[in-house]
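For this depiction, one protein chain was excluded, whereas all remaining protein chains were kept in their positions.
So, subunit A:
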Amino acid sequence: MSLLKLQNVSKVYQQGQIQVQALKDIQLEVQEGEFLALVGPSGSGKTTLLNIIGGLDDSSTGSVILNNIELTCLKESELSDFRLFQLGFIFQAYNLVPVLSALENVELVTLLQGRPAKECRERAEHYLNLVGLKAMKDRRPSALSGGQQQRVAVARALAAEPRLVLADEPTANLDSENATALLDIMHRLSHEEKTTFIFSTHDQRVMERAERIVSLRDGQIYQDQVKGE
């Protein structure tokens, strides 16, 4: 079943007098439960594409339909609600709210969703347990390593029960051991929770675990490879 459909998506940035074509005529369809990697060199448009899918940026042309919702038709406030209820985000760095503990960071999104406080607490503890951080639930981000912070971000993304998790180079700042551990967790949870993952990367280890690899170059998809096909 198709979860995400991008049709003729283009993005042009105006930099002073110069127009920069970040994305050109992107056509992409993602099925529910996929573990998809967007790969390509720096400047190929990976982050721009993730931002457009996540409703953080708008496309210049084309349409983005996620879970039967046309993003380009949504108002600013509707986009906020859309992100809250449909998406989970994991960023490269600065992923957590520094003044909240790991547990509170995970709770935050579920609380915003209006779930009862008790349920939020239980869900947060459950997902922190899944990423192996239950013992560190009361620590602030500054007291966690980069890898641990990213695992909290994964727990936060999944605790909200999103349809789609977008991860922008989640392992870029991690050492090999932490990167592998994080990927294992994301991969396992994507299957256990039946959550769709799209992540951008140029990390070979991430690509190895992806079930589908979409390669971008100069803002265009030049290869779309499903492993095992």
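Heads up, the rule we're going with is that contacts are C-beta pairs under 8 Å (C-beta built on N, C-alpha and C of every residue); 3 or more make two chains touch, one makes a residue touch a chain; residues count from 1.
The rule is simple: contacts and distances are computed from a predicted model.
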* Asked: What is the protein name, per UniProt, of the chain that does not appear here: "Electron transfer flavoprotein alpha subunit apoprotein", "Acyl-CoA reductase", "Macrolide export ATP-binding/permease protein MacB" or "Phosphocarrier protein HPr"?
  -> "Macrolide export ATP-binding/permease protein MacB"
* Touch with the omitted chain, as defined above, among A:L108, A:I185 or A:L216 -> A:L108
* Given A:V12, A:I65, A:L100 or A:M207, the one touching the chain that is not displayed -> A:L100
* **Sole residue of A:D81, A:E125 or A:D218 that reaches the chain not shown, by the stated touch rule** => A:D81
* Structure fact -> Among the options A:G40, A:G54 or A:G219, the absent chain makes contact with A:G54
* **Contact footprint on subunit A, counting only the chain that is left out** => 51, 54, 56-57, 69, 76-78, 80-85, 89, 91, 94-95, 97-100, 104, 107-109, 111-114, 117, 156
